[in-house]
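Missing here: one protein chain of the complex. Every other protein chain is in place.
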Amino acid sequence: MSRNFSRRDFLKYTGMGSAAAFAAAYGMPLGTALAQAPPSDTSGHLVIYNFGGTEQQRMFGNAIARFNERYPNVLVEDLYIPWPEGWGHYITNLKLRAASGLKTDIIAIAIEGTRETIFEDLVLPMDDAIAADEDLAAIVDEVEPVLHNALKGPDGQTYYFTREWNNMIIHYNPVKFEEAGLDPPAEDWTWEDFLETALVLTHGEGGDKQFGFGIPFFNFGLTPWWHTNGTATLTEDWSQSNLDDPKMLESVKFVHSLVHEHGVAPSVEGVNPYELFPAGTIAMTGAGRWPFDTYVTTGYKDVDITPWPRKTAGTTVFGSGGWAVSKTTEDVPLALELIKDLAAFETDMEAVAVGTSLPARRSATENELFNSFPANAHRFFGSLEDIKPVPSPANFAEVESIFMRHMSQIMANSLTPEQGLEMAHVELSAAMDKLAERMAGG
Amino acid sequence: MSIKQAGRLPEISPKQREAFVGYLFILPTYIGFIIFILYPLIESMRISFQEFSLLRGSTYVGFDNYVQMFADPRLRISYVNTVTFTLFAVFFNAGVGLILAVMLNRRLPVLMRNLYRSIFFFPVLIAHTYIAVIWRFLYAQDTGVINYYLGVFGVDAIPWLSNAHWAMAAIIILDVWKNTGFAMLVFLAGLQSIPNEYYEAAQLDGANERQLFFRVTIPLLSPTIFFILVIFMIGALQVFDTIIVLTAGGPGDATRSVVLYIYEIAFRTFNMGYAAAVSMTLFAIILALTALQFWISRRWVHYE
Partner (left out) sequence: MAQTASTAMGQSKNTRGSGRKPIKFSDIISYTILTIAAILVMMPLAWMFSTSLRPTTESFQLPPAWLPTEFRWENYVAPFESSVPFVDLFINSVRITVAVTVGQLVTCSLAGYAFARLRFPGRDLLFLLLLASLMVPGQVTIIPIFLLMRDLGLIDNPLAIILPGLISAFGVFLMRQFFKQMPQELFDAARVDGAGHIRSFLQIALPLAGPAMATLGIITFNATWNAYFLPLIFLNSWHKMTLPQGIALLTGYMGSGNPSVVMAAVTMAIIPVLLVFIGAQRWIIEALTRSGLKG
């Protein structure tokens, strides 16, 4: 099985050899065709390559049911990958499907994987389709622009329709604050304020030991510390390492000091802050909306949210997910109809109800359900005023693993922040050069 | 069946008949082996000579992927870690397993034996991903169980997962907890299939406990011991699950095994060609070590 795939082989394998399918696949004369929705008696078979947890399953299952009301003769197969441990595996599996000619019609992926799927030609550009279809245009219009734009390709084309998103925001325990005689954090609090607060909240010994903060120790969870200092691991255009930025060093040193100098956060290895926070071992941590699902089902109430403390900026980070039409689909219009249901307002309302992630539309949050818990739920969408996506170049998985590998050595004190960042910078620069080469040679 | 066929073909010698039955017996295994193991292995070998891409066409690059290994310091670290882990994990898994099996095979109340055997085997039954939560809670430096109890006795917190040496120790401990029950079970099955007559004969000759153990038990158990050593060595050289759930190779590369590194190259940097080349070398090394074990085994393993 020498799978030396040429593009022609690829098309042959994926059953797209015919001229019509080819044209459809490359999106050229699609405009007129798409304006016309397929008749409701259309029959067919659509495959969604999907991910998430149990609540997402239920949510998207309902969207598919709505689609089937409109198209009863279309069989929708919702392939499901449990929470991917890294996007690398998820994407490899997707590529395997494409390489072996298995049909996929709709691809769901998080921002971390969008660039790779665009680069590998797995998804179709959507600008023409959106221009020709009012419903799709409406979906794009209703979604917060910053969310929609983050999923665009490097060419500025839209490939993905926003599915859901999460930011990083401080989760704090109001009861612990009150016990310590602290006011709730101000919306514009600074790193210094944060540290003072965390020091007050750190006390006790042995079984009574309480820490002020639990560091979310993963790439996305650490990013607000860079963004609130006006920097990031990669340059603005995600093309080169930015780890030699003195502000990165400053931020890393601050995170390091939380454990090693001030002792306000437990050592990061082996710690899951989302277990320790409800247990009361830590008084603050950072997350998006995703732990709220568990807070709600376990009846945990002692939590509110507040913006990330700032150094020079109030910028936090977000990650979003999207739906794209797969290049291997045989029926673009039908796939788009399904996306209309998957990305519908109703789905957003369900996202609000289940509490795992934030809906794409602000309008879905303007209700009692969303705003009753936590008390300051409006701060989720409030964060959109000053926010940046998590840097997600096509080699995201590699960037993440290089950075976190060095970061863990810094936190373990086996490298100083200076040494760690310098070594990471060298390695990351080489990886980014390789990516540029790959892009150019693609 | 062979008897019938042999009846029809009287010219077949007993030797040929034995060979025929032998081939017949290994046939089902070999069909599966060729399709699902040998063929993918040969394909992987081809990939190791390519700059491999699933969708964009692969190019043949000769030995480039193999040459690259010599200039890869992370691969070297991974090999050192793997060898360290293997030495300790094989020794303790086999050693503890044998001690437990021998103790369980002594005179014990029946209920106690059955209960303890089940308990020691229990951890084998639970997938690594399921136990990750528990063990991270045990090992966490400031919020973990083990350090809490050490603290009660005034012992300073141990950086179980954030110090390179302690992290390796933590992984070995978890691995022994998880897998030694398997060694115990196999040893126990081996011990119990040693016919009592051997012991009775030795006892008649006036052998004491220790002599029985070293002169009867160990020699007769040697095929089982050999089996456990080979299987645990092969498994340890490919250790993956135990590490990925506990430290994911960290801090830094301190606990990264070769297979963990292969996984990273393949699924994070998408460099399948290089990953395949590293796999092929690892395969060759394990093969050589196993062959060595078989060769040495001729000196100490006694088959009945």
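Each chain gets a letter, A and B, in the order it is written, and its residues are counted from 1.
We adopt the following convention: contacts are C-beta pairs under 8 Å (C-beta built on N, C-alpha and C of every residue); 3 or more make two chains touch, one makes a residue touch a chain.
None of these values were measured; they are calculated from a predicted model.
Considering B:V67, B:V133, B:V155 or B:L292, the position touching the chain not shown turns out to be B:V133 (whole complex).
From the options B:V155, B:A189 or B:L292, the residue with contact to the unseen chain in the full assembly is B:A189.
Checked against the full complex, the one of A:I81, A:A180 or A:L384 touching the unshown chain is A:I81. In the full complex, chain B contacts the hidden chain through residues 1-3, 6, 15, 17-23, 25-26, 28-30, 32-33, 35-41, 43-44, 47, 54, 100, 103-108, 110, 112-127, 129-131, 133-135, 137-138, 143, 145, 148-149, 177, 181-182, 185-186, 188-190, 192-193, 195-197, 199, 209, 212, 220, 223-224, 226-227, 230-231, 234, 237-238, 240, 259, 262-263, 266-267, 272, 275-276, 279, 282-283, 286-287, 290-291, 294, 303-304. The set of chain A residues touching the chain not shown comprises 1, 3, 49, 52-55, 57-58, 61, 77-83, 89, 93, 96-97, 99-102, 206-207, 209, 216, 218, 221, 272, 274-276, 278-281, 287, 290-291, 293-294, 297-300, 356-357.
Rule of thumb we're sticking to: only the chains that are shown with their structure count from here on.
Remark: chain A and chain B have CA centroids separated by 38 Å (rounded to whole angstrom). Contacts from chain B toward chain A in the complex involve residues 43, 46, 53-58, 133, 136-137, 139-144, 148, 151-152, 159-164, 167, 246-247, 249-254, 264, 266-270.
Residues 1-6, 10, 86, 88-89, 92, 95-96, 98-99, 120-122, 206-207, 209, 211, 266-272, 275-276, 281, 395, 397-398, 400-401, 404-406, 408-409, 411-415, 431, 442 of chain A are the ones touching chain B in the complex.
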